[in-house]
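Just one protein chain is left out here, and the rest sit where they should.
And now, chain A:
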Amino acid sequence: MPGARPAPSERPRVRVLTALALMLAALLFGASLPVAEEAAAATYVPISGAGSTWSQNALDQWRANVKQYNMTVNYTGNGSSDGRNQFRNGTVDYGVSEIPYGVKDSGVVDSAPSRKFAYMPIVAGGTSFMYNLTIGNRRVTNLRLSGEVITKIFTGVVKTWNDPAIAADNPSLAAALPARRIVPVVRSDGSGTTAQFSAWMASEHAGLWDAYCRKAGRSTPCGTTSNYPMVSGSGFVGQAGSNGVSGYVAQKGNVGTITYVEYSYAVYTTGFPVVKVLNKAGYYTEPTARNVAVGLLKADINPKTLTQELTGVYRDSDPRTYPLSSYSYMIVPTAVEANFSKQKGKTLGAFAYYFLCQGQQHVDDLGYSPLPVNLVKAGLQQVRRIPGVDVESVNIKNCHNPTFSASGANTLAKSAPYPPTCDKKGASQCATGTGGDKTPTQVTGGKGSGGSSSGGGSGNGTGNTSTGGKGGTGGTTGGTGGGDDGGTSAGGTSASPSVDPDTGQVVTNDGSASGTVDGGAYSQPVTTASSIGGGTRRALMVLAAVLLLTLTVAPPLLTSVLNAKRRRS
């Protein structure tokens, strides 16, 4: 069989024999060994594409690696909408998008191009919720939320971090959640990530989503949209690109922000935690490669277009499922049109085969999930439709895809571990960190235990200002940055002035720590006396030290005392 590997069991023997023979030959004929034939690399013309930033971290690695095969693949990540537009206009050879053409968005249908094309899945992943939240100046890393609360946050219904709904999802943080305003950070450009997220909200929480859209002046039902609706004065922040939203949330001063972005950006680019999202089985899960693989087992794939219908994923009852799992796809030409040629087709075909197979091997290291076998097979069908592709080489047998198994089951999903019980909805909550920050979050002590110090987390240079615990006298020195006098709130909690991340205005603490929110001036976050990390450990360590000391010193002392006694007696 051409190109097939020799069966593994034969290999060593073959190797041994040839090696022996060759050694003999070498000994006999000296240096006259056959010279390794230079690999005849194919020539590939460069190709160019544009589109999604959701999948760009993976795509960039593939592009870099195929350089060694003499392939030049260009890509501009300006958002899915731009990718679809450019492909439609014929200015690029391929586009990358999370949603297909033809979706009605704000009443306008995103029309399909006149050139012939096909969709091909390229990589799976989870749309994650990356956040920046601190309690007592320590970053929270184990936040978990139900889908409804997430929707309420991104539709402006839940407005502060100490909202009872958030507390209900987070029993171990409940007492310590700050009265800080939630600042949702959304994409300001036409984005496939927005489309993914809004499709989920439209399907699972249509009432909330439509009510929000109405407020934003959109027609309802709002459905899937690439352009996040904005309600003026709502305090939402718009940023361009996945880099933009993740970069905004990652600023030390932007405590209270939350955004939706592909997992990769939280885990790897910025090292931030992500929300564990409640699935239908009652478990809060993270979009790890395996949880996404489990979820996508329930994706309905239109066999003709390969577009995704994700309701089954959203409602999957497997306890491991991450509900916002989805995949991204490439829009490839299936005819020689608009500057696309057979030579380019050869490159695109070889590149596609590479990333559907070899390229999937290590996407989990980048925050994605390898495509399951059914999608790879379907994708390879599409690759064969690209004009100019070397059909012979598009061969499932040599495809080094990590999810393949002999039984045809997705090995990744099969081996996915079940969540621990502390991830189950209920009274307990895992302390382990998430996403790019694995530092555990442990809240010890309750309200009023006093003594923790906090800098307010706004990084505005108040130096040694420390805020006393609730009821404490607190060594407040006021704010040095804003020219105000700090202000001590009714509860005895004081805080340094912080800067509203949205408006850039210095917000002073007016003493109303109740968290009432009414548009303009929001109350200063109130730090309760709870702190993360704890006294138990310290006590245990001291105890251990004392015991160790006793253990070392006691026996000789005791012996000598006893001996002395014995001698005296």
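What we mean here is this: a residue touches a chain if its C-beta (ideal position, glycine included) is under 8 Å from a C-beta of that chain, and two chains touch if they have at least 3 such contacts; residues count from 1.
Keep this in mind: contacts and distances are computed from a predicted model.
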{"item": "Listed names \"Sarcosine oxidase subunit beta\", \"1,2-phenylacetyl-CoA epoxidase subunit B\", \"Peptidoglycan-associated lipoprotein\" or \"PBP domain-containing protein\", matching UniProt entry of the absent chain", "value": "\"PBP domain-containing protein\""}
{"item": "Selected residue (touches chain absent from view) among A:V277, A:L366 or A:V389", "value": "A:L366"}
{"item": "Residue in contact with the excluded chain [from A:S219, A:N398 or A:T421]", "value": "A:N398"}
{"item": "Touch with the omitted chain, as defined above, among A:Q196, A:T269, A:S326 or A:S369", "value": "A:T269"}
{"item": "Chain A residues that touch the omitted chain in the full complex", "value": "2-3, 5-6, 8-9, 11-12, 14-16, 18-20, 22-23, 26-27, 33, 36-46, 48, 56, 60-61, 64-70, 72, 74, 77, 81, 91-92, 188-190, 227, 230, 232, 237-241, 243-244, 246-248, 250-254, 267-271, 339-341, 343-344, 350, 354, 358, 361-362, 365-366, 392-393, 398, 400, 402, 411, 415, 431-432, 436, 440, 442, 459-461, 463, 481, 499-504, 537, 540, 543-544, 547-548, 550-551, 554-555, 558-559, 562"}
